[in-house]
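Omission of a single protein chain aside, the complex is shown with its protein chains in their original locations.
Letters A and B mark the chains in the order given here, with residues in each chain numbered from 1 onward.
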Amino acid sequence: MPGDVSALQLVLTGDPALLAIVRLSLIVSLSAVVLAALIGIPFGAALALIQFPGRQAVIVVLNALMGLPPVVVGLAVFLALSRAGPLGSWGLLFTPKAMVIAQTVLVAPIIAALTRQTIEDLWLEYRDELNAMNVGPVGRVATLIWDARFSLVTALLAGFGRAAAEVGAIIIVGGNIDGFTRTMTTAIALETSKGDLPLAVGLGMVLIVIVIAVNALAWTARRAGERMAG
Amino acid sequence: MFTRRLLMAIAVSAVFAGSAFAQDKSILVASTTSTQDSGLFGHLLPMFKDKTGIDVKVVAQGTGQAIDTGRRGDADVLFVHAKAAEEKFLSEGFGVKRYPVMYNDFVLVGPKSDPAGIKGSKDIVAAFKTLKDKGIDFISRGDKSGTHQAELNLWKVAGIDIATDKGPWYKEIGQGMGAALNTAAASNAYVLTDRATWLSFKNKGELVIEVEGDKRLFNQYGVMLVNPAKHPNVKQEFGQQFIDWLVSSEGQKAIADFKINGEQLFYPNASDPGA
Partner (left out) sequence: MRAPISDLPIRFENVTVAAGAVTLLDGISLTLNPGRPTILIGPNGSGKSTLLRTAMGLVRPSQGLVTWGGREDVPPTRRAIVLQRPAMLRRSASGNIRYALRASDVARTEQQSRIDELLALVGLGQLADRPARRLSGGEQQRLALARALARDPAILFLDEPTASLDPAATKAIEDIVHAVSQRGIKIVMATHDLGEARRLAGDIVMLHRGRVVETGPAASFFSTPQTGEAKTFLAGELLV
C-alpha cells in the first residue's frame, strides 16, 4: 500500500507537521502518565496498606474504573472545562492541557489499581521484616514503592498504552485542531473520515511502532535495573 | 540508575510541555467537517495569518455540535451551514450578527449500478421519493449536522415524515460526513453529501454522483461572532477581524480561488443579503 510508505516516509524524512503530531502525542500521553503516577501510586499504596471500613468496595470500584470508557471521561472533562462549566474560567478547553487532564483521569485508576495489587503483595512478604525493624508508616510506603519500582514500571506502561491508544477523550476535549491539538489518534480518526484509509493505516503503523519503542525502552530499563538490584 | 534517568526524562518533558502549550494571538473557530476536510481552511488560514498575525484554530464538528460549542462560550467564532439553527442562535442572544459568506451544494451519491434508477435526474425531491418507495439503502448522518438538517428538510419537502416512514433501508449512523461516505461505499448505499467533502474524499469505491444541480441542494454558510456580552472570554477584536476578512473582497476572492482538481468548491456570496 503506497499510503503506509508515505506516512512512514513522512516520519523518516522529518516532515515537520507529522513530527509535531508525533511530538504532541508523546508529550500529552507521557505528561498524563507522570501526573497519573503522582496521583495513582501514592493512592494505590495507601489503599494497599491502610485498613478502613469500605476498603473492599473502594478496591472493586477502582478496578472497575480501569475500564472507564474514554468517551465518557472526555465528556465529563469537557463539561467541567467548558466555559459554561465549573472550571470554565481556566480557559483550558481545546488545548493540549485539557487533553492531559482527560488522559490523566483515564490513566490514574489503572496505575492506582495495579499499584495497589503490587504493593499489597509485597507488603505480605515484607510485613514481618519491616515491623521487626521498627519501620514507621511513611518508611513502609517509601520502601514498598521503591522495592516494587520495577513492577510499577509495568503499571506505568499499561497506563501509557491506554493513553497513547485512546482517541475518544482527547478528540472531545482537544478538538483535533490542526497544528495545536492534533495527535496521532485524532489524525487517524480524521484521515479515516476523509476516506484516506491508506494514510490512516500508515499513521496507525507509526503509532504502533512508537508504542512498541517506548515499551522496549522501559523493558530494557527494567531488566537492567533488576540485574543491579534483584 | 536507568529507571531514574527515564523518569527524569519524562518529568522534564512534562515541564517543557508547558512551553509547547503557550499561546498568543489566536482565536478558536467552531466549524463544520466540510470546510475542514475539504481543505478550505488549509487554503484560507495561512493568508489570513500572513495579513493579521492571528492564528485561527479550527475545531471541526457537525453544525449542531459547533453551535452548542458557541452557546457554551467555548469558541470565539462560528462558521457553519444551517441557516435556521444559526438564526435561532442569534435570537437567543448567543451571537452578535450573522454574515453570509459562501455556498456550496449538496449532491446525492450512490452506487454506480444505480439500483434506484435516478441517475442524471435534476429533481432531488423526486429522487428521495423513489428511494423511499423502493426501499433503497440510504445512509443518514443522523448527527444534527448542517448536512443532516438539509437532508431532513428534503424529506419534508418530498412529503415524507421520515421519523415514522423510515424502514430498515434508512440507516442513521450518527457520525460525520466522512464516516457516512465510508459506510455508503462499503454497503453500496445512497448518501447526501456536500460537494466539497465528496471531491476531496479518497475512498469513493463504487460511489458516483447520482443527482446534482437542483437549487434545493444549495448549502449556505454563515459566520457569526459569539456574543461577548454572554461570554466575556470571547476574543471580540480578533474574531471580528476574521469575519471582516472573510466577507471582504480579498477573503471572497480567496474562497473562489480554492479548487480541487480544477473544480471550484465554494461560491462566495457575502454581498447577497438574502443568503
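The working rule: contacts are C-beta pairs under 8 Å (C-beta built on N, C-alpha and C of every residue); 3 or more make two chains touch, one makes a residue touch a chain.
Remember, it's a predicted structure, so these values are computed and weren't measured experimentally.
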Review point. Taking the complete complex into account, which shown chains does the hidden chain touch?
Key: A
Exercise for review: Quick one: say which of A:Phe78, A:Phe94, A:Tyr126 or A:Phe160 touches the chain that got left out.
Suggested key: A:Tyr126
Study note, to complete from the structure: Logged for chain A, residues touching the omitted partner chain are 125-126, 128-129, 131-135, 139, 143, 147-148, 150, 226-230
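In this section, only the chains that are shown with their structure count from here on.
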Study note, to complete from the structure: Whole-angstrom distance, CA centroid of chain A to CA centroid of chain B, is 33
**Study point:** Residue ranges of chain A in contact with chain B within the complex
**Key:** 23-24, 26-28, 30-31, 33-35, 82-85, 88-89, 91, 93-97, 100, 149-150, 153, 175-178, 180-181, 190, 192-197, 217-218, 220-222, 224-225, 228
Review point. Tell me, which parts of chain B touch chain A in their complex?
Key: 1-3, 5-6, 10-11, 13-14, 16-17, 20-21, 23, 28, 33, 36-37, 41-42, 57-61, 71-74, 175-179, 181-182, 185, 200-204, 231, 233
